[in-house]
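Below you'll find the structure I mean.
For this depiction, one protein chain was excluded, whereas all remaining protein chains were kept in their positions.
Take a look at chain A:
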Amino acid sequence: MQDVIPEKAGSGTPVPEPGGPSPLRRAGRALTPLLWLGPSLALIAVVVVWPVIEMVRTSLLKISSSGVTLGGRGAGNYTDLFDEEDLVPVILRTLGWVAGIVIVTMALSLALGQLLNARFPGRRVVRWAVIVPWAASVLMTSLIWKWMLDNYSGLVNRVLLDLHVIDKPVNWLAHPREAMLWMMWVAVFVSLPFASFVILAGLQTIPAEIYEAARVDGAGPLRTYLGITLPLLRPAIMIASIINVINVFNSFPIIWAMTGGGPGHATDTTTTFMYKLAFYDQNVGESAAMAVVNFVLILVMVLLYLRASRWREEVR
């Protein structure tokens, strides 16, 4: 320690200061942790902070359709954005999309995590199988589902026709409501592995003695689950759902590959809408404004969630 501090202080002081511990030296001591934190701070600055600044800056610029920056535009991009009549439906749809997917994913992954934690022959195979949708590219999964739902040669129509559930092919992805539900299903499908493995990890941290104590006290399975498993899983559930919220909120490939946000804007979420503003409407500035709004929305949602789940008590 001792030989690091003078070195650090020396590098931070242009004027050499002979003698005892001066204020500068003390400042140097306070700055020492920076030496270790430096690399990760630099990484965060470059990978996180800088893009955010760049995004906000772009949202205030006037950018020509060719891509040339034509100068500042003040809040013009934002007023344009809030004038879009599709904006409010898109945001509401995004919130519904996130809530629907995350709730269903968490419910299913609680069950799945429990299953993966149970001892049964072939458990290893099942655990691997659950990882598959995660390991496969989301785009690939979406395209496969798109073809399965195809009006003319899709597997889903074939099966439903053969089972006499429907009497003529349904063009699933052309009708906004059906398309939305199918895409949410795909999103649940690709979110499940991560969520269930976080739950599984959570389950494995619960000491067996607690269950034993509950059994001794005569608690039934339901009581045990509600009284012990669920409360102790709270950190795992929280982490899994926050990451899931952020992931799903920003999910672009599923919607883009399956419906392209169409027909019209009927299945757009904020991310696909943002893309369309930049590349269909040729308005990069307005698209950046949308990105800022999106960013703020995620931030607010995560903060509200943390507050609702009383995060602070948890970390204590």
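A few remarks follow.
The rule is short, and it goes like this: contacts are C-beta pairs under 8 Å (C-beta built on N, C-alpha and C of every residue); 3 or more make two chains touch, one makes a residue touch a chain; residues count from 1.
Everything below uses one rule, namely that contacts and distances are computed from a predicted model.
Per its UniProt entry, the chain excluded from the display bears the name "Extracellular solute-binding protein", taken from "Cation:proton antiporter subunit C", "Heme exporter protein B", "Extracellular solute-binding protein" or "Formate hydrogenlyase".
The chain that is not drawn here is touched, among residues A:Thr94, A:Ser109 or A:Thr259, by A:Thr259. Considering the whole complex, the residue from A:Ser22, A:Ser64, A:Thr79 or A:Thr205 that touches the absent chain is A:Ser64.
Within the entire complex, the positions of chain A that touch the omitted partner chain are 44, 47-48, 51-52, 63-69, 151-152, 171, 173-175, 242-243, 246-247, 249-250, 252, 259-260, 262-265, 271, 276, 278-284, 295, 298-299, 302-303, 306, 311-312, 315-316.
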